[in-house]
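Every protein chain of the complex appears in place save one, which is left out.
After this line comes chain A, so read on.
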């Protein structure tokens, strides 16, 4: 950055995603000398602001974050209590009304089976949110534990884990889903979630490994080691809090892609199957009637796209807030 004055904050942050953790530590130390926040505003004297409160400070003012946060909040609420805005039953269909368009009480019209598209679209949110959240939690926990331990201990396990992640990266995801899920006859969301965790953890473990290796080399970790801290104390108290941010960012964006993946698998007929209510199933069922009843395809597609968009935008906003290099 040639035209900007030298700032220690930025110089430290320049080491990338792992680097901003040093920033948090250095800020705490140099607070007296630098009473300015990253946005240049006066900082109230007193307690030093951590990376997280800094990020929160930024996020509250970010319209993208507020907008996507509201969309996600709305999705979570209607997936917990869909009857709040949809009074009908998603499984109650009347073949006589098949493919009919919008009418009073049924704003989105009816699909090929004569089910109310509005009710099904509202109820479909539950499946998507549940699959997305559960798969992301599973992937994040498994990935960061495996990746974090490999990064911390290094050696043979690290080498082995790196080769295993290479193997998983070489298998196309949709293909793996088709092969594994085509045998599953159970109609719950758990096989889909299990598959996503099985094929998704290497993505997180690679990130977690990298950020643990960066955090491990910090002086305060060396100091803790010199003071005789045990491995578990170093990992949990010193390294984990400073290595978790990149994992959170990647996991938020991944949540959106898992929702899209569930819909894709359901579209291919191996994810959830009817009578489950899922946007993927509805889109798949509507595609043969695309000429006569495009609305049955467009509404669930729109809901799906909006949901994925909200999560990706939230992830983008969180990354911008946590990575001072981009400010």
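Note that in this section a contact is a pair of C-beta atoms (placed from the backbone, for glycine too) under 8 Å apart; a residue touches a chain by one contact, two chains touch by 3 or more; residues count from 1.
In this text, contacts and distances are computed from a predicted model.
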Given the choices "ABC transporter permease", "Spore germination protein", "4Fe-4S dicluster domain-containing protein" or "Dihydroorotase", state the protein name listed in UniProt for the chain not shown. "ABC transporter permease"
The one of A:96, A:156, A:175 or A:227 in touch with the missing chain is A:175
Missing-chain contact among A:72, A:93, A:221 or A:297 belongs to A:297
Tell me where the left-out chain touches chain A, residue by residue. 1-3, 163-164, 166-168, 170-176, 178-180, 182-183, 256, 260, 263-264, 267-268, 283, 287, 290-291, 294, 297, 301, 304-306, 308-309, 312-313, 316
